[in-house]
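All protein chains of the complex are present and in place, except for one that has been dropped.
Moving on, here comes chain A:
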Amino acid sequence: MRQPSRRTVLQGVAASGAVAALGAPPAIGQAQSRVVVIGGGFAGASCARALKQEDHNLAVTLVEPQTLYTACPFSNEVIAGLREIEAQQFTYDGVRRDGIEVVHQAATGVDHAARRVRLADGAEIEYARLVVAPGVDLRFDAIPGYSETAVEAMPHAWKAGGQTVLLRRQLAEMADGGTVVISSPPNPFRCPPGPYERASLIAHYLKLSKPKSKLIILDAKDQFSKQRLFQAAWQELYPGLIEWVSLSMGGRVTEVDPSTKTLITEFGNHEADVANVIPPQRAGAIAAMAGVADQTGWCPIDPVTFESKLQPGIHVIGDAAIGGAMPKSAFTANAQAKVCAAAVISLLRDRKPAEPKLINTCYSLVAPDYGISIAGVYRPKDGLLAEVEGAGGTSPLSAPASVRAAEAVYADSWFRTITGEVFA
């Protein structure tokens, strides 16, 4: 005979409409409800901390296989030799100090009926609500020839860590006069200005250390984030060094050959000395296992609560979520995490979650002392997150060097602030 699940018991109690009047229901055998957060990046770690801050009595478990987190923002500086990888790395000690249980295990599945998360070691954690924040997975199937082994010859460096250091080493070992080729993916993907910031900072390195070299961006798009600002800055700082080949110029990479570091497009081959292949992406694998990813590979969400449109009781935040105009950034992840935490607590208390407004800001460095930014404000509209017209904007197209230098300082301050808030 099947045991009644905790969920059905809870629903029964809730249906009586008198949970508080009845007092703590001892029959359930749970002293408190627990929220489980899968993924300890900017989204997940922010959400766990925000949950605990809003309600110190709430039990919060953060499930994250790695003990050391390597942040992506500013990792392009590591690639260009401007910063060490250690400056990108954070432990979960601060998260743990908040009273959050941090479990360094991979989540391997979700039992919706029993409301349990399965872990790689076989353990299970029961949840009242689940937050899934797995970031992105790279789609190795999307580019023939690319694979999990090809990343040694042609690094993606799109998840910070060993790949970041590998790309930096390959650039350092390249002879002067070499060709660097970056393959940029179609939308949507993590960090829309990222490939172009990377191209800029690699160009900065080449200009100083290997001035006879060149850099080609093969792009699966005809437009990109902060395009006019980037292109104006390239003209100014790195004339003739960066060549951008757009989709309509035949820039889409259709195949790669890691043995010769060749990137193949419909209209020609590019042999690289250093090849950085940023493949198309989808939500991290646990999203599909939890049943919250749709056929696009991303996770549709309610823009007010970030609850999955596919699985009630499960929320998705950060890069894995999709549902409107918000770009996939650390700033976005952190903003969504706070909105989601407030909504989860409201829902646990049977209250109506408040309509949120969310902000995103993305800084990019074109050179160490040359920053540009884009900002946007978003709110729920017709079931999606829509950009609020007239709010936000980008850096001015023409500005004195002092403005660019100030934005580079703001970028650095932002990174210290957000990593302090999320991990310290």
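Operating definition for what follows: a contact is a pair of C-beta atoms (placed from the backbone, for glycine too) under 8 Å apart; a residue touches a chain by one contact, two chains touch by 3 or more; residues count from 1.
In this text, contacts and distances are computed from a predicted model.
Enquirer: For the chain that is missing from this picture, which UniProt protein name fits: "Thiosulfate oxidation carrier complex protein SoxZ", "Phosphate transport system permease protein", "CidA/LrgA family protein" or "Cytochrome c-type biogenesis protein CcmE"?
Expert: Of the names offered in "Thiosulfate oxidation carrier complex protein SoxZ", "Phosphate transport system permease protein", "CidA/LrgA family protein" or "Cytochrome c-type biogenesis protein CcmE", the one UniProt assigns to the missing chain is "Thiosulfate oxidation carrier complex protein SoxZ".
Enquirer: Given that one chain is not shown, which residue among A:S248, A:T296 or A:S413 touches it?
Expert: A:S248
Enquirer: Quick one: which of A:G99, A:P211 or A:G268 touches the chain that's been left out?
Expert: With A:G99, A:P211 or A:G268 as choices, the missing chain is touched by A:G268.
Enquirer: For chain A, enumerate the residues touching the unshown chain of the complex.
Expert: Missing-chain contacts on chain A: residues 222, 247-250, 266-268.
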